[in-house]
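In what follows, a structure is listed as C-alpha cells, so that the remarks can point back to it.
Presenting subunit A:
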Amino acid sequence: MTSSPSDPELAVHPLQEFADAAAEAVGGEAEIQFDTIKLRVPADQWVNALTKARDNLDLVFFSWLSAIDWANDVEVGDTLNEETEERIELLCTVCDLTEGRRITFSTDLPNVKPSVASIVEVYVGANWHEREAAEMFGIEFEGHPDPGPLYLPESFLGNPLKKSYPLLSREVKPWPGTVDVEDMPEKPSTENPEA
Partner candidate 1 sequence: MVTDNDLTKHLSEAQVSVEIQTEDMTLNIGPQHPSTHGVLRLVARVNGERCFDVRPVIGYMHRGYEKLSEVRTYLQITALINRIDWVSGYANEIPFIVAAEKLMDVEVPERAQYIRLILTEMARISSHLIFMASYPLELGAATPLFFALRDRERVLDLLEGVTGGRFHPNFNRIGGVKPNAGAGPTTKKTPQDLPAGFLADTRDAMSVVLDTCEEIEDLVAGNEIFRARTKGLGVLPPEVAAAFGVSGPNLRASGVNFDLRKVEDYLPYDKFDFDVVVGENGDCWDRWWVRLQEIRESTKIIQQAIDGIPPSGPLQAKVPKLIKVPQGETYVRAENPKGEMGYYLVSDGGTGPYRLKIRSASFSNISILSWILEGVLVPDIIAIMGSLDFVLGDVDR
Partner candidate 2 sequence: MIETITDVFSNFWVSLAGKLLLVATMVPLIGMLLGFAEMKLSAKMQSRVGPYFAGGRWGWAQLIADGVKFFQKEDLVPEDADSPVFKAAPILVLVGTVSLFLVIPFGPGLIFQDLSVGIFYALAISSVGTIGVLMAGWSSANKYSLMGGLRAAGQLIAYERPLVLAVVGSVIMAGTMSMSGIVEAQISVGFPFVVVQFVGFGIFMTAALAELARIPFDMPIAESELVMGYLTEYSGFRFLFFFLAEFANMFTLSAIAATLFLGGYWLPFVPESSLEFTGPLILVGKVFLLTFTMIWFRWTFPRFREDQLQTLAWKVLIPLALMNIAITATLKVVL
Partner candidate 3 sequence: MSAYFESYLTVGAFAALGAVLVLGMLGVASILRPNNPTKAKRLTYECGVDAVGSGWSQTYVRYYVFGLLFVIFDVEAVFIFPWAIILEDLGVFGLVEMLVFIGILVLGLVYAIRKGVLQWE
C-alpha cells in the first residue's frame, strides 16, 4: 500500500487522494498521521458518516471502536505535555476488503455524560465494542440493543480506562515496581506486627 516511512512524499500521496475523496463523500475533515487516515465528524453525524462509509466508500469491514480520554488531570501514567481540551474522543476504524483501505472515524464527546447514537444498526459487530467502550469510558450509546457490562462484573463501579480512574494496585504499591524484599525468616523483624 505504501512504502517505508523514510520517503514520506511517496507514502502520503495515494492516501491523501483517498482521504480527500472520503472527506468529500462523508463530510468532515480528514487528517493523515503516519499512514492512518483520521476523519473527524461531528457527534450528531456519527451514524450518518459511518453509514455513508459503508454504502458509498465500500468500507464494509468493521475493525474496531474505542475511545480516548483526553484529560489534563491524570491519576496514573504521564500527564500530557501541553494542556488539552478535556473531552472523550470516540474512534472507529472501518476498512474495505479489497485494497485494504481504512479510515479511522473520530468524533469528540463531552467529558461528562458522553452520549452518542449507537452504530450497531450499521455495523452489527460494533455491539461488543460499544459495550466495552460504555463500561470503560462511561459513554452512553443510545439505541444499543443489548447494553450492560461486557468484561466487568455487574456491581463494578467506575470507568477503568478514564484517566481519572486510579489503578488500585498502584495505590497500594507505587510504580516503578519498588521491589519489596521481605526479611529473611531468621532475621528478627524490625517491627513488631502486634504493635
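As a selection rule, all candidates are chains of the complex that A comes from, given by their letters.
The definition used in the following text is that a residue touches a chain if its C-beta (ideal position, glycine included) is under 8 Å from a C-beta of that chain, and two chains touch if they have at least 3 such contacts; residues count from 1.
On a predicted model such as this, the values are computed, not experimentally measured, just so you know.
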From 1, 2 or 3, the one in contact with subunit A within this complex: 1
Complex contact set, residues of subunit A against candidate 1: 1-6, 33-36, 38, 60-64, 66, 68-69, 76-78, 80-81, 91, 93, 97-100, 102, 104, 123-125, 127-128, 136, 149-153, 160-161, 165, 167, 170, 175
